[in-house]
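The complex appears here minus one protein chain, its other protein chains still in place.
Showing chain A:
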Amino acid sequence: MSGEEEENAAELKIGDEFLKAKCLMNCEVALILEHKYEQLQQMSEDPMNQVSQVFEKSLQYVKRFSRYKNPDAVRQVREILSRYQLAEFELCVLGNLCPETVEEAIAMVPSIKTKGRAHDDEAIEKMLNDLSLIKKFE
């Protein structure tokens, strides 16, 4: 399992399959799972019995750690972050953790500062500002 050994999210080594896949922020997962849960509720009396433990735990988790609650804000976050040439994975880590300072952002997502990428501190700061604005006006 040599692929397993080299895995390191800090350097964005998460395997081709996941690098190309669509990442989801916690708030997006919350929207998807709640929608699915409502559908189940309409079909049966006791939806909690219908779902797996994995589903139940994930739903609780994303509800607890969603930074943005309303669907419009969630969409805006993705739109704003996608202007900054981030990888999907980086975008979602930032959206989930909402770092407040440039230093914190770089600690959370070290790969944005790697060589050959055009993120200087100013650009990162602007991005964090944009994010906190959404939160404020939600």
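By our rule, contacts are C-beta pairs under 8 Å (C-beta built on N, C-alpha and C of every residue); 3 or more make two chains touch, one makes a residue touch a chain; residues count from 1.
Following the convention adopted for this analysis, contacts and distances are computed from a predicted model.
You can't see one chain of this complex, but its UniProt record names it "DNA-directed RNA polymerase subunit", from the set "Sip5 protein", "DNA-directed RNA polymerase subunit", "Integrator complex subunit 14" or "ZYRO0F16346p".
Mapped onto chain A, contacts with the missing chain fall at residues 4, 7-11, 13-14, 17-18, 21-26, 28-29, 32-33, 36, 51-55, 57-58, 61-62, 64-65, 89, 92-93, 96-97, 99, 103-104, 107-108.
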